[in-house]
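Attaching a single structure in structure tokens format; questions to follow.
A protein chain is absent from this complex, but the other protein chains hold their places.
Moving on, here comes chain A:
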């Protein structure tokens, strides 16, 4: 059955085959660019709070070491959560405005 399908498509679509291939390539590049964007933002959301937590802890401990250990921990945790939400907001903004642009270019 697959052989028969292949034969008919090869017989009929002599001129249509390159355009289909080009469309496939543009879809692939679009998928790749959207994958890159999603991967970047997911890495940002996963690693930014962790890095912020430990960086803030080290920097605040070094800079203002009259603060108690408890306060340093609290500020690091709050800073990590704030950084997390900033990254999430950036992702939602990009998905809302960048996503519609990608869809429009796909319609073309």
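Everything that follows uses one rule, which is that contacts are C-beta pairs under 8 Å (C-beta built on N, C-alpha and C of every residue); 3 or more make two chains touch, one makes a residue touch a chain; residues count from 1.
Note that contacts and distances are computed from a predicted model.
**Q** Select, from "U6 snRNA-associated sm-like protein lsm3", "Ribonuclease P protein subunit p20", "DNA replication complex GINS protein SLD5" or "V-type proton ATPase proteolipid subunit", the UniProt-recorded name of the complex's unshown chain.
**A** Of "U6 snRNA-associated sm-like protein lsm3", "Ribonuclease P protein subunit p20", "DNA replication complex GINS protein SLD5" or "V-type proton ATPase proteolipid subunit", the absent chain's UniProt record names it "V-type proton ATPase proteolipid subunit".
**Q** Using the touch definition from the top, which of A:22, A:58 or A:92 touches the missing chain?
**A** A:92
**Q** Since one chain has been left out of the picture, which residues of chain A touch it in the full complex?
**A** 30-31, 34, 37-38, 41-42, 45-46, 49, 53, 70, 73-74, 77-78, 80-81, 84, 88, 91-92, 94-96, 98-99, 102-103, 106
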